[in-house]
Structures are given as C-alpha cells and as structure tokens.
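The complex is shown incomplete by one protein chain, all other protein chains being positioned as in the whole.
Letters A and B mark the chains as written, and numbering starts fresh at 1 in each.
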Amino acid sequence: MPPKPKHLLSTQSLKKSEIEEILALAKEMEPYARKEKQGTRMKGKILAALFYEPSTRTRLSFETAMKRLGGETLSVTDASTSSISKGESISDTAKVISQFADIVAIRHSQNGAAKEFSLGSEVPVINAGDGVSQHPSQALLDAYTIKKELGKINGLTVAISGDLKYGRTPNSLAFLLSNYNVKFRFISPKELKMKPDVIVHLNRMKIPYEETTKFEEGMRGVDVLYMTRVQKERFKNYREYERLKNVYVLNKKLVQKVNPKMLIMHPLPRVNEIAQDVDGLKNAAYFRQVENGIAVRMAIILTRLL
Amino acid sequence: MPPKPKHLLSTQSLKKSEIEEILALAKEMEPYARKEKQGTRMKGKILAALFYEPSTRTRLSFETAMKRLGGETLSVTDASTSSISKGESISDTAKVISQFADIVAIRHSQNGAAKEFSLGSEVPVINAGDGVSQHPSQALLDAYTIKKELGKINGLTVAISGDLKYGRTPNSLAFLLSNYNVKFRFISPKELKMKPDVIVHLNRMKIPYEETTKFEEGMRGVDVLYMTRVQKERFKNYREYERLKNVYVLNKKLVQKVNPKMLIMHPLPRVNEIAQDVDGLKNAAYFRQVENGIAVRMAIILTRLL
Partner (left out) sequence: MPPKPKHLLSTQSLKKSEIEEILALAKEMEPYARKEKQGTRMKGKILAALFYEPSTRTRLSFETAMKRLGGETLSVTDASTSSISKGESISDTAKVISQFADIVAIRHSQNGAAKEFSLGSEVPVINAGDGVSQHPSQALLDAYTIKKELGKINGLTVAISGDLKYGRTPNSLAFLLSNYNVKFRFISPKELKMKPDVIVHLNRMKIPYEETTKFEEGMRGVDVLYMTRVQKERFKNYREYERLKNVYVLNKKLVQKVNPKMLIMHPLPRVNEIAQDVDGLKNAAYFRQVENGIAVRMAIILTRLL
C-alpha cells in the first residue's frame, strides 16, 4: 500500500507549519525562478497540467516551475476534447491520468472538481482553481509576496477589494492569512460581499475584519491593497455596475492622495481596475507576483514529491 | 536512400514474431512505465503526437511513453488549427512533419488517414486510431494485458461485446488474437455485428467464433470479457437502444452469478456499461490496461526506432 498522496486542495486544509515550509522553500527556489540556475530535482518526473477551464497564466506558471526543476510536463488545454466530455467520471479520469503523471495540477469550472479528482488519484493533486471555490497556489504566492515585500505578515492590515463573492482568490487568501495575526478590510459592492464561510471562520478565529462598499475609505491606512476585478456579468442592474466600476478604479493620483505606501497587488489579468500609471510605482507588486508564483509553485511541487 | 520506415498501421500487418517482440519488450519496459526507473534510450528523439481527433488518454499515453524513455514530444491537438484544414493534403503534411519528428503517432477521424500519412512520411508512423478502422496500439496493450493477467493467450476463449461494427478496438483486437489459438464470442446487437472483414479472416484461418445478441449467455464460460460501449447515436430506433443498453451493463452481481473468474477488460472511457461496484473485483483489469498501455507504447516506439 503506497502512502496517501499529499494533495493541495484548499488553503483551509493547510497547517501553518506547511505554509511556512512552502514559503521558506520558495525563497530557496528564487534563483531558479529568476532563470539564474537550472534545477535537476524533478528530473524524470512528470507534471500533468489539466486545464479543463482556460488559464494560460496559471498553466504556464506550473509548467515553467516543473521545467525549471528539471521535470517534464503533459498538457491538456481543451475541455471539449477531454474524456470527461465523453461522459467519463472525474474519478475515472483521475485513475487514468495518475498512471501517466507523478503530480497533477487541475483547473476546472466546477466547484469541488479538484477534490473529486483527488479521490481517484494515486498521485498528488494541486487545485489550480475550481469553480468559484479555491485557488490555493495563488493564495500562497500572494502570502509570499506580502512577506517578501513587507518583511512580515503578522501585524498587517490587508484590504481585499472587488468581487469577493464569485472570485476564488479573495477567500483563498483570507483563509490563508487567518493563520497569521492580521486585520482585514473587505471592499466590495453589497452584492459581492465576502463569502459567508470566510466570515464564520474569521469570527471563530477572532480575526478582526471590517466590510465596506467604499473604495477610498477601505484602502485608507492599510498595509496591503489586494485588488480583483468587479465582474460586469454578475450584476443584474447595469447602471449599478457602471456606478461601482468607476469607484473601484485605482490610479496613481488616488494612491498618492489616500495611501502612497500601501503594497498594491492583483492576481491578473487586470482589465481597467488599475490604471497603467500605477505600474511605475515601486509599491505596485502585481508583476512581481508572477515571478514569485514560479518559485512558490516550485516549492508546492517539491513539498508534494520529496 | 534511407531504409523504409517501420510503420504500425494495423494489426493485420503485424507478423506474429513482431507481436511477440513487442510483448516481450513491453515486459522489460514495465519498471519505466511504473515510474520506478527513468529511461534514456530515446534521448534526443522527438515523437510528434498529431491528434486531429481528440483523445486525451491515448495522446498522453504516447507522450508519457516517449518522455519516460528520455525522449521529447511535439503535440497537435486541434484539428481546426491544422494545415490540413487550410486545404493541405495529408501527404504534404506528412512530408513536413517528418522533417521535425523522429516518429509520429497520428489520430484522425478519417478511415485510412494513417496509411495516407505514412505514404508521405520519412519517419515511422503509428496509427493511434483512424476513423472506424484500426487502433493497433490499443490491441497490442489488450493482448499484453491478457497474457500478463492469465499467463498465456493460447487456449483462451475471448468474448468481445458492445459496438463491434463502428468501434475500432474490437476488430483490431480480433485480428491480433487470430495469430493465437483462441476462440471468440462476439456479443452485440444485430445492428452492430462484427465487421465482415474480420469474419472472412477468421473463417479463412479456421478460428472458431460464435455470434450472439445475449450478454449473459455470451459471457458464460469465457476467460476474457472485453467490453465496449454500445453507442446510442448508432440506433435509428431509440426504444431498441434502451432495451439493449440495459442488457449490456455489467455489475458485480452479474459477474458473481455468471462468471466470477473471467478477466474483465474495457478500452475506456466507460460511461455506464460497467457499474462502479465491479471496479473493486481483482479480475477487473481495465485500469491496469492503462498502465500496461504505457509499457506497450514504449515497446512500439523502441521497435520502430532502434
């Protein structure tokens, strides 16, 4: 009987010691992620990137992480060509794919798909985003970025703005950071407030948080402003969207007026919620998140396979 | 003048000595397929997986086989983006692709496409399924699985059930096993009886076979039950389909009642023709077929390129 594979399905399932291990290992991986060194520790290993829902960025990040560790990749990028589309159960697909690969990163439009896949898999499964549920590798790279940029996580006030209801990044990050001594501000339209399971969890953990619909007010005094897109398609009332869309746009002038030192983050792609004139600010960290993402995903892979 | 490349286009074209060579080599390849060893014999070689018709399972199996031998892969997965769709002939495409790759695995919706491709190719071509015609690597892994599970092929009675008219697996397997001393049972609806060229061939070779529409009767006393899907879309009469669909479903109770020791096989994906309660039986071999498939495809690649 082989040992149970070490999946990464959600940030709730991570113990603080596991988070710390990944963040520490990611730091070691930075020279590899920055292309200064070529790794060999995953030589002869194969990562299957199963992207049943498209995400070029996340897929290439995982594939790059594996390749820079000396490993190989298999890619599935088209949902409509999968066995799943022929009526196969996710669990059967998992039994098959885990014969091919040593580790799997799966993206799926369905909540809980990664968990379901893991039940059939003999190899570690990394949830690379499932439905509106979870995106743990993104949350880990976000935490890594905060720690790297600000030197710590404890003691910080973190604002998360945008679509907190349907996004999978905001709740994944909130659960993760709840392992630390932080304060939250959740900035969103009333219709897109933070998911109830996060709120219940924070109450239980006695983590302080405030909820507001006001962007400027929300970002005042915070250490981190984590922005996400307010998604047009979620609104029934178009005029309501138009109104909110305009108050949730960050530009250089607003940063300088309200909170010039806060760390500005975004999971990307951005559309127009961050004006291009913010890019040049040294506290605009969203492109550095991408580089950190490679190192963190290397650490995630290594902690599953070593 | 370079030597003629060694294609694998159909199971009819294989001599028994070639089959035996592939099965023996596949056995040697098992530790590589099982991820216990990493191969190097295909280092510097490239397999092009041209999947003009989708098949995640077969494509990943070939790519895994090549990678675990130390080789590289090129993938084409979208029919609509191919040069063929711009009006290029299959033979022209073959001339081009064989400049890039050392070996090609091709899947195509058109009968005879692999043969046509091979006419233009300077490198070995493996038919990974063309139309309703042939799927020789599947038949080889099926034969390998039978031999591995039951210790021999000679002397066995093999039932093949489901869609024997439009499937490419049933006839590929029947042609292959006709090199051995076997008996066949073909279980199918009247509308989906085994293809005439198989029947003519078995008659000529004096291989005994029976045809039946009755599932239970068909599997009684056999050593192997090879199931395939009865495809709804083939029936003009929907009620006829509904009737047959229900008598072609295997479950644990039926196995235990009729033939508890027979080897149960399926090329996958299964939809509901095998109930999940069969999966736990030790004679349910369909997921082991997948693992065997990697070893057999390694052997197929090696016998083309060494």
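Following the convention adopted for this analysis, contacts are C-beta pairs under 8 Å (C-beta built on N, C-alpha and C of every residue); 3 or more make two chains touch, one makes a residue touch a chain.
Just so it is clear, the structure is predicted and the values come from calculations on it, not from any experiment.
Trainee: Of the listed residues B:78, B:217 or B:279, which contacts the missing chain in the full complex?
Mentor: Residue touching the absent chain, from the options given: B:78.
Trainee: Kindly state which of the options A:64, A:98, A:161 or A:178 is in contact with the chain not pictured.
Mentor: A:64
Trainee: For the chain left out of this view, which of A:16, A:35 or A:152 touches it?
Mentor: Touches the omitted chain: A:35.
Trainee: Mind pulling the chain A residues that touch the left-out chain?
Mentor: The list for chain A reads 35, 38, 51, 54-57, 60-61, 63-64, 67-68, 75, 77-78, 268-271, 287, 290-291, 294.
Trainee: Go through chain B and note every residue touching the omitted chain.
Mentor: These residues touch the chain not displayed: 43-44, 46, 48, 72, 74-78, 80-83, 86-88, 92-93, 95-97, 99-102.
Keep in mind that, in the parts below, only the chains that are shown with their structure count from here on.
Trainee: Let me have the rounded angstrom distance from the C-alpha centre of chain A over to the C-alpha centre of chain B, please.
Mentor: 40
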